[in-house]
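For this view, one protein chain was removed and the others were kept in their places.
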Amino acid sequence: MSFNTFGKFFRFTTWGESHGPAIGCIIDGCPPNIQIKAEDIQKELNKRKPGQSKFVTQRKERDLVHIMSGVFEGKTTGTPISLIIYNEDQKSRDYETIKYKFRPGHADYTYFMKYGIRDFRGGGRQSARETAARVAAGAVARKVLENKIGKKYKVVGAVTQIGILGSNPNNWDEKFIGKNSFFCPDKRILKLWEKYLLAIRKSGSSCGAVIEVRAKGVPVGLGAPIYSKLDMDIASAMMSINAVKGVNIGSGMNSAKLTGEENSDEIFKRGKKTIFKTNNSGGILGGISTGQDIVVSFAVKPTSSILKERKTIDKKGKNTSISVKGRHDPCVGIRAVPIGEAMMHCVLLDHYLMNKAQCGN
Amino acid sequence: MSFNTFGKFFRFTTWGESHGPAIGCIIDGCPPNIQIKAEDIQKELNKRKPGQSKFVTQRKERDLVHIMSGVFEGKTTGTPISLIIYNEDQKSRDYETIKYKFRPGHADYTYFMKYGIRDFRGGGRQSARETAARVAAGAVARKVLENKIGKKYKVVGAVTQIGILGSNPNNWDEKFIGKNSFFCPDKRILKLWEKYLLAIRKSGSSCGAVIEVRAKGVPVGLGAPIYSKLDMDIASAMMSINAVKGVNIGSGMNSAKLTGEENSDEIFKRGKKTIFKTNNSGGILGGISTGQDIVVSFAVKPTSSILKERKTIDKKGKNTSISVKGRHDPCVGIRAVPIGEAMMHCVLLDHYLMNKAQCGN
Amino acid sequence: MSFNTFGKFFRFTTWGESHGPAIGCIIDGCPPNIQIKAEDIQKELNKRKPGQSKFVTQRKERDLVHIMSGVFEGKTTGTPISLIIYNEDQKSRDYETIKYKFRPGHADYTYFMKYGIRDFRGGGRQSARETAARVAAGAVARKVLENKIGKKYKVVGAVTQIGILGSNPNNWDEKFIGKNSFFCPDKRILKLWEKYLLAIRKSGSSCGAVIEVRAKGVPVGLGAPIYSKLDMDIASAMMSINAVKGVNIGSGMNSAKLTGEENSDEIFKRGKKTIFKTNNSGGILGGISTGQDIVVSFAVKPTSSILKERKTIDKKGKNTSISVKGRHDPCVGIRAVPIGEAMMHCVLLDHYLMNKAQCGN
Partner (left out) sequence: MSFNTFGKFFRFTTWGESHGPAIGCIIDGCPPNIQIKAEDIQKELNKRKPGQSKFVTQRKERDLVHIMSGVFEGKTTGTPISLIIYNEDQKSRDYETIKYKFRPGHADYTYFMKYGIRDFRGGGRQSARETAARVAAGAVARKVLENKIGKKYKVVGAVTQIGILGSNPNNWDEKFIGKNSFFCPDKRILKLWEKYLLAIRKSGSSCGAVIEVRAKGVPVGLGAPIYSKLDMDIASAMMSINAVKGVNIGSGMNSAKLTGEENSDEIFKRGKKTIFKTNNSGGILGGISTGQDIVVSFAVKPTSSILKERKTIDKKGKNTSISVKGRHDPCVGIRAVPIGEAMMHCVLLDHYLMNKAQCGN
């Protein structure tokens, strides 16, 4: 049972609401003697932080992380690592609108129906603010994997589609990703995306996105069939991110359209290395990593908080309508990139440790 | 930790290899006093059984289920339910080919690299034969939910795409699904699919498919954010099915292309009922069921066992090639329908019970 | 897997080291709409707090608890409850002694051997300071059970033996327990215990104790055989408390000496009530509560930090000796009473919720 815990061996538990005093997470199962500094975590948090460009929310949160336990003299001790981020931008906003009305596309209605109570301030627990806590956990997982596997281990995320505008996979330029506010890997599409998104925002609307995350240097053998398959856990991890509605591994949904000979990746030996001609499998066969890049993509639905007026009901069950003002991302998908990377680190470390225990590899 | 166990509260653990003496599963956490007969389970198994049409493998397995424990005088007792299906069609086949060579698209290579040993007979544990055990578990979950929720609860699966040929959602005819060997909901596409698949098979190739599973009558409030969200568990469940590479909830990957006002489902009250104008959310918001139909679709990659010759390597690391003969499904996706339904039953019951405990609803 | 998490459904995860900035816990799986105030938790923490009599350590910690999440407008919301207690008495003590030497009877040696690193300040994670976090969790569990079961539900702990001096079970006076610094239920033994313990302390030594915890008003039917038996979880809970070495349920170890007719509790019906003539079972049969009082007792070994010089080794493996100065409890068992009560609340709530889910009772 794990309502607010993710992972099986390397486990993190997040807590906190959007407008409570703080959010945080506890990491359990982290190996000892790994060097970790607050800055290692802060670096990843800064990628997710709001207010960094005109394409994301203008809310201001420094998202400063504090290591409260589990690290001694700069090294993990094997005991739980508690990370806290105090909430700073809790300005007394007018919540009256969402206090009594359920925003369409949000979880207002379902939280209220499930729990019979709901912290309505900024969405409370359902807010994407929670994802800061897991980005912090992912930063720790990354440090452990870099220590165990070495520098060949690397996870790279990017936005590959904004609304109806896809990028060209052949133009994938890894270095470019970090140099633009869209995590866009394709230089040629960037300008178009900017124009498109500004237009969307001006119209008081929003749009969806597709994010791709690739993990390199992952050893063969991670993943525990039948019910801890690596792709199960990656799919689950990505689906846990707010607003994600679809997940593909490798060729994903597109694999339905392929024939057997188009889809199955041929295998070769080159020297001592095993080479696959293609990577339709996304680096996973039978739920176990092949040694190729792990490739996952997922769709983030358009931001549900929009200016355009929408029909809805209030707490008393009366029909009404709502228009959500405030500082919202026109495309929440953009900020999902570091979150997807963090979840990938966590899933891979989880399986790395489990495989160590079971198979000793 | 749950390598071969699925679920958190209602849990099933499967065991067995394709050509061992039997396969089976243990169900734990099943409520007591639910009427269940072997026939209830057999009925679901028969839907998955091979050899039922020329479009699936001609292997013969009666897949007779035996209830070994947990049911007394026709009712569950609350203790573990052990189900066994003895393997019958273990004819001494020529496994020499796959004994030393890794079949591309299969998990031969990854199992061997992970475990350093592999039961090569018919794929061993990696065989889709394992799915019979979970179809059995799903039949039990179904009985429990029908008992608890009543007859309005219903799960329907169908094939919505074969290779490049999609069905028309507007032609969805639920009654037609059970009357054709494709679980096809669209009368008008059926003939085309038959021709297409026969051509694929004749050419020694195979194709993929998309399956959709809908659950009706699911109460609002199931799903436990943040890390036991209903869509996480459904995505994980479907991804656990052999050959599945992509999962969509509601609008899924397509939601990336929508605007906020196209995507978010408006809410209305009609009498005492809450009505949603659309169901892009697939019945899930914030990881919690909305009371609408739960809608999931997933892609099954083309069968990897094909006659066409493919490059691969052998156990000693030498380059070679392989052509897989034998009784294989030209489109394994078809038989994934009852498996997807079974996984849906199991996930929903799991969350039904968890919600009972936490929220008392 | 649950290194620092206790419980299956109602779960708490503790974190923090003796001399880090804070300790705390996250509670997950708590039902919504339960009234809970910081004072409810503080009240229990105050029972465990050091410095309250001359018989316990004179360390000063106010142990003020802060509710960081999961409670909104005075009620639980069903989301994780984060509780923090900042450490106050971190005075710069001389840790040089224990930095390089392993204290006999403590976990210094085993932590170092396991993790290869150790936060030596005040014992770090191995310190009994961690128990404050679970006392806080227990206070929340208590509130939930009082809400669900009503006021007949009550847990009472007491010290029944100090060193070689047992109390008389026939003199058990529940009201007296809260009125003395020993949690002693037997008025007549108290003076003797005081003299005995003062003598022990003066001699630079320490002594052990036996604690008994009784839970009243527990409904019949809690406990999930075979491997979540109520007595398994209670034994595990009590054994998790620092320095506990033995656990008895009901007649416990003494039951070995009884005959079948002395031991098995005869059953009667009195009106609608089921009555047991005796309670050798401690309220548990087959791992399930009988409806009688749940009775558990456990032994706490003598404080290992003593003035008397003891042989030991240092980190380099050289033979040496140690005498531990400082503010230590001469009998740590006394402060184990509120901890045992807290663990009992947590185990019972865990099973209460699980039973709700499985059996609906």
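Labels A, B and C are assigned to the chains in the order they are written; within every chain, residues are numbered from 1.
We adopt the following convention: contacts are C-beta pairs under 8 Å (C-beta built on N, C-alpha and C of every residue); 3 or more make two chains touch, one makes a residue touch a chain.
Nothing here was measured: the structure is a model prediction, and the numbers come from that model.
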Q.
Considering the complete complex, identify which of C:Asp28, C:Glu44, C:Asp63 or C:Glu130 is in touch with the unshown chain.
A. C:Glu130
Q.
From the list C:Phe102, C:Phe120, C:Tyr153 or C:Tyr352, pick the residue that touches the absent chain.
A. C:Phe102
Q: Could you tell me which of C:Asn4, C:Ser18, C:Thr79 or C:Ser167 touches the chain that is not displayed?
A: C:Asn4
**Q.** Touch list for chain C against the chain that is not drawn
**A.** 1-6, 8-9, 14, 102, 104-107, 109-111, 113-116, 125-126, 130, 161, 163-164, 200, 205-210, 220-221, 223-229, 231-233, 235-237, 239-240, 242, 245-269, 272, 274, 277, 280-282, 285-291, 299-306, 308, 310-313, 317-319, 333, 354-355, 358-359, 361
Q. Footprint of the hidden chain on chain B, which residues?
A. 1-5, 8-9, 11, 13-17, 20-24, 26, 28-29, 32-33, 66, 68-70, 72, 75-82, 114-119, 124-125
(Q) To test your reading of the contact rule: which positions on chain A touch the chain that is missing from view? (A) 1, 9, 29, 31-32, 78-79, 225, 353-354, 356-360
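In this section, only the chains that are shown with their structure count from here on.
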Q.
Using the definition of touching given at the top, classify the network of chains in this structure as line, ring, star, complete or other.
A. complete
Q: Specify, for the interface formed by the sequence copies chain A and chain C, whether it is same or different in terms of residue numbers shared by both sides, with half as the dividing line.
A: same
**Q.** Separation of chain A from chain B, taking each centre as the mean of its C-alpha atoms, in whole Å
**A.** 26
Q.
For chain B versus chain C, what separation do you get between their C-alpha means, in angstrom?
A. 46
Q: Please report how many Å separate the Cα centroid of chain A from that of chain C, as a whole number.
A: 39
Q: List, in ascending order, every residue of chain C touching at least 2 other chains.
A: 1, 9, 29, 32, 78-79
